[in-house]
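With one protein chain held back, the other chains of the complex are shown just where they sit.
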Amino acid sequence: MVGGSLDAFIGEVHRKAAALDSAFELVCGAFSSSPEKSKATGEALGLNPNRVYGSYKEMIEAEVKLPENERIQAVSIVTPNHVHFDPAKLSLENGFHVIIDKPLAFSLDEAIQLKEIVDHTGLILAVTHTYTGYPMIKEAKHFVDSGKLGDVRKIYVEYPQGWLSTPLEQEGNKQASWRTDPTKSGEGGAVGDIGTHAANLAEYVTALKITELSADVNITVKDRLLDDDSAALLRFNNGATGVLMATQIAAGEENDLKLRVYGEKAGLEWTHSDPNTLMYKPLDGPSQRLRAGTGYLSEAATLNTRTPAGHPEGYLEAFANLYLAFHRAVTDHINGELKPLSEYDFPDVEDGVRGMAFVKTMIESGKSDKKWHKITG
Amino acid sequence: MVGGSLDAFIGEVHRKAAALDSAFELVCGAFSSSPEKSKATGEALGLNPNRVYGSYKEMIEAEVKLPENERIQAVSIVTPNHVHFDPAKLSLENGFHVIIDKPLAFSLDEAIQLKEIVDHTGLILAVTHTYTGYPMIKEAKHFVDSGKLGDVRKIYVEYPQGWLSTPLEQEGNKQASWRTDPTKSGEGGAVGDIGTHAANLAEYVTALKITELSADVNITVKDRLLDDDSAALLRFNNGATGVLMATQIAAGEENDLKLRVYGEKAGLEWTHSDPNTLMYKPLDGPSQRLRAGTGYLSEAATLNTRTPAGHPEGYLEAFANLYLAFHRAVTDHINGELKPLSEYDFPDVEDGVRGMAFVKTMIESGKSDKKWHKITG
Amino acid sequence: MVGGSLDAFIGEVHRKAAALDSAFELVCGAFSSSPEKSKATGEALGLNPNRVYGSYKEMIEAEVKLPENERIQAVSIVTPNHVHFDPAKLSLENGFHVIIDKPLAFSLDEAIQLKEIVDHTGLILAVTHTYTGYPMIKEAKHFVDSGKLGDVRKIYVEYPQGWLSTPLEQEGNKQASWRTDPTKSGEGGAVGDIGTHAANLAEYVTALKITELSADVNITVKDRLLDDDSAALLRFNNGATGVLMATQIAAGEENDLKLRVYGEKAGLEWTHSDPNTLMYKPLDGPSQRLRAGTGYLSEAATLNTRTPAGHPEGYLEAFANLYLAFHRAVTDHINGELKPLSEYDFPDVEDGVRGMAFVKTMIESGKSDKKWHKITG
Partner (left out) sequence: MVGGSLDAFIGEVHRKAAALDSAFELVCGAFSSSPEKSKATGEALGLNPNRVYGSYKEMIEAEVKLPENERIQAVSIVTPNHVHFDPAKLSLENGFHVIIDKPLAFSLDEAIQLKEIVDHTGLILAVTHTYTGYPMIKEAKHFVDSGKLGDVRKIYVEYPQGWLSTPLEQEGNKQASWRTDPTKSGEGGAVGDIGTHAANLAEYVTALKITELSADVNITVKDRLLDDDSAALLRFNNGATGVLMATQIAAGEENDLKLRVYGEKAGLEWTHSDPNTLMYKPLDGPSQRLRAGTGYLSEAATLNTRTPAGHPEGYLEAFANLYLAFHRAVTDHINGELKPLSEYDFPDVEDGVRGMAFVKTMIESGKSDKKWHKITG
């Protein structure tokens, strides 16, 4: 693991997600740019002190020298965005698979380079667009794929948060600080942090691509340096249209990603605050409340659940589902049995590149008086 | 009453709304352009046959000749949009107050003319933007007014319906036919039918005005002549931004107008499917579930409820609240005691004009490659 | 109308319910035991002063002397329980149909006498068990009747209120005072006021009868004279079992009557706080959310709705549905075309008698150490 010292948020999430199903064992790490913090984290996690490193470079260099059956198989990168590219590149170039927090990189350029390295090395790179790991998102995708909606016509995806309603970054909040710092986050604030999740979810479930968008991108809180609020009108490659809303100044909201997809024959609704439910709304009959863990779901949904209906699973389980899928791919790769990536069903480097293209286009559009901007990437 | 024959929808709603609190007694009508249908409707309603007229002209002309204590006081106009202006004008010019279904008129021009007539005659004209009649909408307005949100920053308003997902207008559905017919509805389809409600609600609750918008306006169903789907990015006169969504092709949705307002200090959420609840979401404490009929609500909310908490009131009661407010103004006018209109708290001719300006700007913006369009009106 | 002066709650509800659909016109009343209050109420309601009476006796005596086409057709009795029997008896004996607030009477004896008078006179008597008037309750009944649940096995019905959590009756609250006064309410407090609604609803929807019960009946608030809390284990005539909970000391609850019925093949759930929804839960598929006003409902549900799906109807509309059904029966009676009462689908004198038998048995059981008590009546 690169990053994820004890006071970080997402590093611990990655660790628990990997531990839940015992898919991966955490054996080494460079948990902080401060060697002391890295060491303290390793100790707290009960790691062998010899494998707690002062930097990711040190880690990669040391691990690659270990015998094959001792060295790591994959690197989990959980640092802020500006420290994604270098450790990912180094890991891949030394033969290690990579799982990396979103967005993939600091810029679209970096993302494209990473894709080239992945293509070149043939290694596995997963990006943790967590929400695609939920079983009822798998079911939603299955409903669209199997034609139950007919042609998709309208997509609403929203991601309201309220935690940046005040200038937390000026009050020493670590999570707020790097997320609102353009030297660490890149071009996008809310757009990169949560807008990418929203765009990814919409594309994942519908198997469509956003081709054009018209964005309103705002800095709401005084003296903030990056956007904390955004919305966009969307056009998709099948002619469908949509609306995306991603904001961090919706006072009182938590983390309520919500997706609604409407087709000729039916609508679907999924919301993160009730993740084990998917509402299916046919045109001419009662809405149906599909529930995780039941016997009537698709194979993909079932594969991503651990308990019977009525036993809520949540964010860590969804995250763990990504780790499981990544683990399947890594294992098959090691055994020389890698199948086409789509069969593993995790967000890969292409999703990561699209995410960065989305950020770039949103920011451009937000500054432009032209209505529609094409996404390329 | 003008319009509202037995097979119409909104006419019966107006009648029940007026009857619920016995605010107005229905004494005469021209219920249809077909004298036979008008007559049959009057009979079914138990009216004096002498006061069931073959046309609104006939009605106004006859009524104005009756002694003052027998003739009507106000005219309720519930026809399709293209038959709003003429009967409203005639009524006002003959001294009758008017309550009229939204949108106010067929075009912005007509609306402006009506405003001039109202200004000139000093009579009362109410437009039935029903949703402003709900008690928890009054409470939401009260929360904003009293500063509980601080400055408003973000407004989401959405109005998803699904009933026009198929070409109902080609299958003889009367409601669908005139709503999708530009010669009867005017420029806007969904934009006029439900978008105006959404825009009106956002402005009403926040006491802000939409100054600019960027719209995506679509005809989704093949061969339809007017838009059935729309969305817009919004800018308000205090610098707040917003998103409006109004669609009639959201398969499986009913009539779920929803408003969310976020300020510096808190958010508010109201949804038409649970109209007796208002969620208040302060930044630093638990969300609160405010309920109609309770003792802790504002005077305006209480005035618009009939039963104690836990006794659901709905659409007809909200509609009746408009009639009650209109009735108060009419009574005061008749008694020569009219107060400033804002004290009666019903949507008036200015709201009607703004609605038509909204429609015009949405349609223009939808066709334009320029991003932002100013609303004037 | 007997009772229902301006400061009463339920009288105004009856008036609005009758007015909503213009089923009945209110023409006279004895609104209070105080002639002054009666007069003031009549004036406020715009009645002919000659027909505002000082007592119900005076009213009945005067009205019966009017010509047939002028006199009243039916009497609405909305007084506290101890003033149900006498005016009902007098009305029936003078040829007037009666609609009466629940519970039917002060005691089971009175109720049985009323039934005899009804049987003898052949007149119509309706008891306003409001909740049976909701369209989705009609739908629930239809689901049970049509076998979609298979044999009913388990019934949960609950009616939690919180408004009597404090000794309101000692603070001059009029509603609380008579409801907690055994000389006005009869044997039952919460049991009579809301328990009867719960029992009636369970029996209505399932078409079953409670045969035995085991009750826990409590006075929770100090110095209160009647029960404010109760629960019972139930046995039904088909072998099904159930639980009934009726309490007025559930702090923070409003008026949340809820019914759940489970059969061999499916369950049903309806709750008063979301009355336009009925959840249907088949054993082996997703739950379905049935909604009032949609096209897929039964005839009985549709008959009891006024607006399309998504336009919430509530308590007053449900109440008005009882008035409509009563009106149909009264009209047919007057026209000499009365059909079997069950076809009109309103709670009648037999339901009223059962309600009183329920109260009596609950109170007896609450005081007894024997587990099961049979309901007779």
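As written, the chain order gives the labels A, B and C, with residue 1 at the start of each chain.
The rule is simple: a residue touches a chain if its C-beta (ideal position, glycine included) is under 8 Å from a C-beta of that chain, and two chains touch if they have at least 3 such contacts.
Quantities reported herein were computed from a predicted structural model and do not represent experimental measurements.
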* Asked: Touching the left-out chain: which of C:49, C:67, C:172 or C:252?
  -> C:252
* Asked: Which is it among B:271, B:294 or B:331 that touches the chain not included here?
  -> B:294
* Looking beyond the chains shown, say which of C:4, C:162, C:275 or C:314 touches the absent one. => C:162
* **Option touching the unshown chain, where B:106, B:280 or B:319 are the choices** => B:280
* Write down which of A:272, A:327 or A:373 is the residue touching the left-out chain. => A:272
* To do: Tell me where the left-out chain touches chain B, residue by residue.
  => 279-280, 284-291, 294-296
* Which positions on chain A touch the chain that was left off? -> 9, 12-13, 16, 19-22, 45-46, 161, 163, 253-256, 272-275, 291, 293, 306-317
* Residue ranges of chain C at the interface with the undisplayed chain -> 149, 153-154, 156, 158, 160, 162, 165-166, 214, 216, 218, 220, 229, 231-233, 241, 243, 245, 247, 249-253, 260, 262-267, 280-283, 287, 368-372
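Going forward, only the chains that are shown with their structure count from here on.
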* Asked: What are the two chains with the top count of C-beta contact pairs?
  -> A-B
* Asked: In angstrom, rounded to a whole number, how far apart do the mean CA points of chain B and chain C lie?
  -> 35
* Structure fact -> Whole-Å distance, C-alpha centre of chain A to that of chain B, is 43
* What whole-number Å value describes the gap between the mean CA coordinates of chain A and chain C? -> 55
* Asked: Counting only residues that touch at least 2 other chains, which ones in chain B make the list?
  -> 253
